[in-house]
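One chain of protein is taken out of this complex; the other chains stay put.
Note that the chains take the letters A, B, C, D and E in the order they are written out, and that residue 1 is the start of every chain.
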Amino acid sequence: MSDVYAVSAAPHIKQNISVSSVMWQVVLALTPALLVGIFFFGIQSFLLTLYGVVAAIVTEALIQRLRKVPVTISDGSAVVTGILVAFNINSAAPWWLPVIGSVFAIAIGKQIFGGLGFNIFNPALLGRAFLVASWPTLMTAGWKSTTPVALFKSSINGLVNLPSNVPAVVTSATPLGVVKALRDTTQISSDMAETVMNNLTSMDTLQNLFWGNIGGVIGEVSAAALLLGAAYLAWKHIIEWRIPISYIATVFILTYIFGGINGLFSASIMLPFFHIFSGGLILGAFFMATDMVTSPVTKKGRIIFGMGCGILTVVIRLAGGYPEGVSYSILLMNITVPLIDRYTIPRIFGEVRK
Amino acid sequence: MKYFLRLGFVLLVITTVASGILAYINSLTEPIIKENQRKAKEEARMEVLPEAVSFDSISYLNEEVIYAGKNNEGKLAGYTFVASLYGYSSDVKTMVGVTPDFKVNKIKIIEQTETPGLGANCTKPEFQSLFEGKNETVMLVDKDGGEIVSITGATITTRTIANSIRTGLKFLRKIEVQSEPEEIHREEVTE
Amino acid sequence: MSVIKEFTKGIVKENPVFVMALGLCPVLAVSSSVENAIGMGAAATFVLVFSNIFISLIKGFIPRKIRIPSYIVVIASFVTIVDMVMEAYVPALHKNLGLFIPLIVVNCIILGRAEAFAGKNNLIRSILDGFGMGLGFTLALIVIASIREILGAGQFLGYNVLPATFKPMLVAILAPGAFLVMGLLMGLMNLKKK
Amino acid sequence: MELLAKIFAMAIAAIFVQNFVLARFLGLCPYIGVSKKLDSALGMGMAVIFVMTMASTFTWLIQTYLLVPLKIEFLQTIAFILTIASLVQLVEMIIQKTAPALYKALGVFLPLITTNCAVLGVAILNINEEYTFIFAILNGLFAGLGFTLVLILMAGIRERLERAELPRTMRGMPIAMIVAGCMALAFLGFSGLKF
Amino acid sequence: MSIILYSIATLGTLGVIYGIGLAFASKKFHVDIDPKIEQINEILPGVNCGACGYPGCSGYAEAVVKHGAEINKCAPGGDEVIANIAKIMGMEATSADKKIAVIHCQSGGANNTFFRYKYHGISTCKAAVLVSSGPNLCNYGCVFQNDCIAACQFDAIHLDENGMRIVDKNNCTGCGACIIACSRNLIELVSIKKRVHVLCTSHDKGAVSRKVCGNKTACIACSLCVKKCPVEAIEMQDNVAVIIYDKCINCGQCTDVCPTSAIFDPLKEVRAKKKAEAKAKAEAINKQPEEQKTTEILEDTK
Partner (left out) sequence: MGFKTFPGGVHPHDSKEYSKNKPVEILPLPIKVVIPLSQHIGALSKPIVKVGDEVLNGQKIAESSGFVSIPMHASISGKVTGIDKFNHPTGIISMAIEITGDEQDDRIELTDEINYLELPVDEMKNRISEAGICGMGGAGFPTHVKLSPAAEKPIDTIILNGVECEPYLTADYRIMMEQPDDIINGLKIFMKIINAKKGIIGIEANKPDAIKLMKNKLKKESDLEVIGLKLKYPQGAEKQLIYAATNRKVPNKGGLPMDVGVIVQNVGTAIAVYEAVRYKKPLIERVITVSGKIVRNPKNIKARIGTFFSDLLEFCDGTTEDIGKIISGGPMMGFAIPSLETPMTKGCSGLLLFNKKEGHKEDESVCLRCGRCVDVCPMDLVPSLIAHNVKHEDWILVEKFGVMDCMKCGSCSYVCPSHIKLIQWINIGKLKINELQKK
C-alpha cells in the first residue's frame, strides 16, 4: 500500500486540447476582422466590441453565481459570444446596444438553457435578432466611416462609380441594401437596374467587398480578414469544412440561378461572388454556423445544416423583408438541429444496407 | 333508443334555448353595430373631406365605394375613396379625401395591423398630414423620388400607403375626367 | 374549503395562467397593451361567471354522455353574447381583440372550470370560483401586459411613463416578447414556490 | 400558373410568415402541452392537419349555405364549435373502429383538438378573410402544416433540453415558453417574405 | 322574428343531429376498453387541454392504467381528481410492513477505506468498479461514488462525517432504486422492524477481509454469531454471515459477540442503557457509592 498509482480507463494519452483553448483560438481568429473594423470604422468599433465582451463576461459570471454553479468565464466562450454580438452591430450604434445584446445573448441565449453546451440557439445571433427586433432603426441605419486614408478608388457605401442619374432609391448604405432597394421599388427602369447590378458585380466592387471597404456591421466588412481567421481555425481543426463549404456552395448555386433580375439564370457569374462576399455570409458561415454547440454533430447533419442555412439566406436575401438573411437563417437552422441530429445518425461501419 | 332520444331531446332543449336568447340579443345589438359601422365610415369620410355634407356613390375601387361629396351649396366638394394594399404584415386601408382638382385633401388610416412602433406609426397625425395637397405625380416615397418622407424603419408601410393612394387617384381621375360630372349616374347610397 | 378560499385560490395558488398554464393563446395575443388585457379579462370573467352559474343550475339535467357538448353550447352562447355586446358598445376594443373573443369558447380555463367545478358544486361556490378564476386570469393578463407595454412602448394604458430618452424595446410587444416575458414570469413563479 | 403562384404564396404565408403558433398565437395549449415527446408531437401534428382541413371544409359550408342565407351569422361561434366538436368525435370513433393502427398513431390526439383554438381560429379566419371554398380548405391544410412544423421542431428541442442542466426553476413550462420566444424571434426572419 | 325562428330551428336541428348521430356512432363504433380507463376517463375533467402532456383526457387515463403514468398531472382537475384516480388505481400506501434500504457496508469514505489506486474517471460507482475492479482494497465494499444517493428520488441516503452512506428511514420509501444502482450489491430492502444487520458482504477469507477493510468492521467469518444466535437466524454463506430476517428476533446477542463489530444493532445503546440501569438499580440496592460507575457506563454508551 506504499505506492498508490493513478488508474483510469483507457486511453491514457490525450490530445492537447480543451474547451478554453478552442475558445481562445476563436478569439484569436476573430482579431484580424476586428482590426480591419477599427481601421475602417475607427476606434469606436473597438470600444463597442469591448463593451460587448465585458457585458458578456459580467453577465455570465453573475448568472453562474446566482445559479450556484462554478463560474467558467475563463473558458472564453462568453468572450466569443461578446465579440460576435458586437461584430453584428454597426459602428455608429450607441454604447448600450452591444451591452444589451450581450446580456440577452448570455442570459436568455445561453445560461437559461444551462450554460455552455446546452443552448439550442446561437447566443450571439439570438442577441442580434433581439436587437434588430427591438431597435430596428438603430441596427440598420447610419454606417459611418472614419477611414483614415482613401485606400481604394471608391466609397464606403454600397456602390462604386455610380452613374449620376441613378435615383436615390438605390443609394443604400450596404451592398445588399442596394439589392433589396432594387427589388422593392417600382420606380426604376430595367436599364437602370441593370446598370446598378453590373456595378455591383464589377471587379472594383468585389475588391472592395473582399478587403472591407464597404458599409456593414463591425465584423462582417472584410472577407479577407475573416478568411484569414477561418483558415487558422480550419488548420487547427477547430472548425470543420462541411458547414461553411456546403453553406457557401448553396448560396453560390442558388444566387446564380435565382439572383438575376430578369428571371432564372439571368445573373452574371460574378453575382454569386458578390453575394458570398457581401453581408455577413463569410462571418456567418465560418464563425457562427460553425458554433459546435448549436450545429449538428453528425457529418451528414452538418452538410444538411449548411445547405439549409444557404437556402434560407438566399430566400431572405432575394424575397424577404430584410436585405440580409445570414443571421436569421442560422437561427432558423438552429431550431432544426435536434431533428437533424436525430435523423442523420451515420450508418455504422459495416452496417448492411437493408 | 329511448336513451338516444333523451340525449337528442336534452341537446335540442339547450340549443333551442341558447339560440333563442342569442337571436333576441342579436336583434338588439345588430342595429347598433350596423349603425356603428356606418357612422365610422361616414365620420372618416367627413374627416377627410370636411367641406362635404352629403356623399353620393359614383363608382367602386377594389369593391369599396368611391363617393363624390357635395358641400352645403350642393356643389362638388371632392371625392373620398378607400385605398387598400398589403403592406409589411397586413392590408393597410386608408380613407382618402380628394379635392375636385384631384389633390389629396386629407387621409385617415382606417385599418392596419402593421408592426407597433414601426409601421403602425402611420396612424400618427404628423404622418398623415404629409399627404395633404399632394397629387399622384409626387405621391411616391422620397426614396422612390417622390415627396412622401417615409417613416423611419418602415419604408415598406409608407410605400404601400403612397402607392395605394396613387393608384386610387389615377383611377379617380380616369373615371371622372372621361365623363362630365353632371352626366354621371348617381344614386343615393342607402346603407 | 371556505367560501372565501374558493374565491381567492384562482388569484394566486391556482392561477389559471401561471400555475395551470391554461388558455395561453389569448393571454399572449392580447397582452401587448394593458387596455386590451383588461378588456379580454373582463370578457372572459363574464363568460366564466355566467357559464358557471348556468352549468351549476342545469347540471342535474344533463346526461353524462352529452355533458361536454351541452357545456360548450352554454359557454358559446355567453361568448356570443359578449361578442355582440362588445361590438355594439366598445367597437374599438372589439376590433383590437378580434378573433380572440369568439375563441374564448375553446379557452381551456372556462371549459375546465365548468367541468371540474361548476358541474359539481353549488351555485354560490360556482360563482365565486368563476369570479376568482376570472380575476386571476385578468390579473395575470394585466401583469404581462404592463411589462410588455412599458418595455415595448414606454407607455402604460396609453400614457407615457418613461423618459423620452428611453428607446422602447419594440420586441416586447411583438410575438417573441410575449413568449419571453411569459417564460420569465413563470420561472419567477417557480422560484417563489420553492 | 397564376393560381399555383397564389397557392404557393398562401402556403408560405400560413406556414412561415404568419405561423399560427409563433405569429398568431393560436393553438398554444397543445404546442406547449404535447411537445414533450417527438412521437406524440408527430401524431398530434398529423391529427391537427387532418382536423383543420376537415373543419375548414365543413364550417365553410355551414357558413355559406346555412348561416348566411338565413342571416343568422351571429350563431357562427356556436355552430362552428358544435360542428368541430362533433366532427372530431365522429372521426375519432370511426377511426377507432375501422383502423385501430391509425387510431393508435393519430386518433388518441383527436379529442385534444376540440379545445384547440387553432381549429376554431382557422374556421373563423377563413370566413373573415373571405376565402373561396378551395382556398378555405387549403388554408386549413397549410395552417395545420405550419402548426405541425413548429410542434415537431419544438418537440425535438425539448427532447434535447430534457437532458440539459437547466436551472431548476426554468424546467418544464418556463423553458418551453423561452424556446417558443426564441423560435418566434428566429421566425421574424420570415417577416416581409414575398414572392 | 323570423330570425329567431330560423336560429332556433337551425341550431336545434344541428343539436339533435349531432347528439343523436354521436350517440348512434358511439354504439355502432363501440370498442371495448379497460374499465379502469373508462372510470378514470369519467373522473377526469374531459376538457382535453393537454396540460398533462398526454393526448387528451382519455390518453392520460390510458397512460395511467397501462403505462403507470404519474397520477398528479391533471392541472384542471386538482387534488380531488388525484385522490379519485388513486382510489381507482388502488394506490393507497400500505404502511403495514414498510421495507427500507439497508446498506451492508460500514466503509465508504476516504477516511475509512484503504485504496489500491487513485481513481481518475467518471464519478459513478458503475464506472469505478469497471476500472481495475474498483479503487478500494476491499473488493466487496462501497466504492463511494454515490450512485445510490443519485438514484434515490426521495433524498433518503446521506453521508455521515466519515463518508459512510446512511439511510434515512423516514424518507426511504422502499422503492428499491438504490439497489439497482449499487454496483457492489450492498443494498437490500429489509422490513423496518428488523434492526440488527450484518454490515459486510466480503466473501474474502477472514484474514484478507480483516486486512483490507478500512473501517476494520469486516465479517471475518468466525461464526461466533452463528453459534450465539438463539433462534438460528444467522447462516455462514461463503465466508460471510447472513441474517435470515424471517427468523431474527432483534435480540442483539450476535452484536455482542462479533469481534469486529460487523454486526450492527442500532438498539445496542438503548439496550446497554437499559442493562446499565437495571444493573445500577440492582447495585444501588447493594451498594450506594457505586453510583459513579453507572454514569461512566452510561457515558460509554453514548
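We take it that a contact is a pair of C-beta atoms (placed from the backbone, for glycine too) under 8 Å apart; a residue touches a chain by one contact, two chains touch by 3 or more.
Owing to the predicted nature of the structure, the values given are computational and were not obtained by experimental measurement.
**Student:** Given that one chain is not shown, what are the shown chains it touches?
**Tutor:** A, D, E
**Student:** Identify the residue among A:96, A:118 or A:232 that touches the chain left out of the display.
**Tutor:** A:118
**Student:** Using the touch definition from the top, which of E:111, E:133, E:153 or E:237 touches the missing chain?
**Tutor:** Here the residue in touch with the unshown chain is E:133.
**Student:** Quick one: say which of A:6, A:43 or A:231 touches the chain that got left out.
**Tutor:** Hidden-chain contact among the options goes to A:6.
**Student:** Residues on subunit D that touch the omitted chain in the whole complex?
**Tutor:** 163, 165
**Student:** What residues on subunit E make contact with the chain left out of this view?
**Tutor:** The list for subunit E reads 116-118, 120-122, 124, 126-127, 130-133, 139.
**Student:** For subunit A, which residues touch the unseen chain?
**Tutor:** That gives, for subunit A, the contact residues 3-15, 17-19, 21-22, 115-118, 237, 240, 292-293, 295-299, 302, 341, 345-352.
FYI, only the chains that are shown with their structure count from here on.
**Student:** Which chains make contact with subunit D and with subunit E at once?
**Tutor:** Common contact partners of subunit D and subunit E, which must touch each of the two, are A, B, C.
**Student:** Looking at mean CA positions, which chain is nearest the middle of everything shown?
**Tutor:** If we average C-alpha coordinates per chain, D lands closest to the whole-structure average.
**Student:** Report the chain whose mean Cα position is at the greatest distance from that of subunit D.
**Tutor:** E
**Student:** For which pair of chains is the number of C-beta contacts greatest?
**Tutor:** Highest contact count among chain pairs: C-D.
**Student:** Need the CA-centroid distance for the pair subunit A / subunit B, whole Å please.
**Tutor:** Distance between chain centres, rounded to whole Å: 44 Å.
**Student:** Counting only Cα atoms for the centres, state how far subunit B is from subunit E in Å.
**Tutor:** 73
**Student:** Subunit D: which residues touch two or more other chains?
**Tutor:** Within subunit D, the residues that touch at least two other chains are 29, 32, 72, 74-75, 78, 82, 85-86, 114-115, 167, 170, 175, 178, 181-182, 185, 188, 191-192.
**Student:** Give the residues of subunit A that touch two or more other chains, as numbers and ranges in rising order.
**Tutor:** Residues 108, 130, 133, 136, 321 of subunit A touch two or more partner chains.
**Student:** In graph terms, nodes being chains and edges touches, is this line, ring, star, complete or other?
**Tutor:** Topology of the interface graph: complete, with all chain pairs in contact.
**Student:** Considering only the defined contacts, which subunit E positions touch subunit A in the complex?
**Tutor:** Per the stated touch rule, the residues are 114-121, 127, 130-132, 135, 137.
**Student:** Considering only the defined contacts, which subunit E positions touch subunit B in the complex?
**Tutor:** 3-4, 6-8, 10-12, 14-16, 18-20, 23-24
**Student:** Taking the complex as given, what residues does subunit E use to touch subunit D?
**Tutor:** So the residues of subunit E in touch with subunit D come to 3, 6-7, 10-11, 14-15, 18, 21-22, 25-26, 28-31, 47-59, 62.
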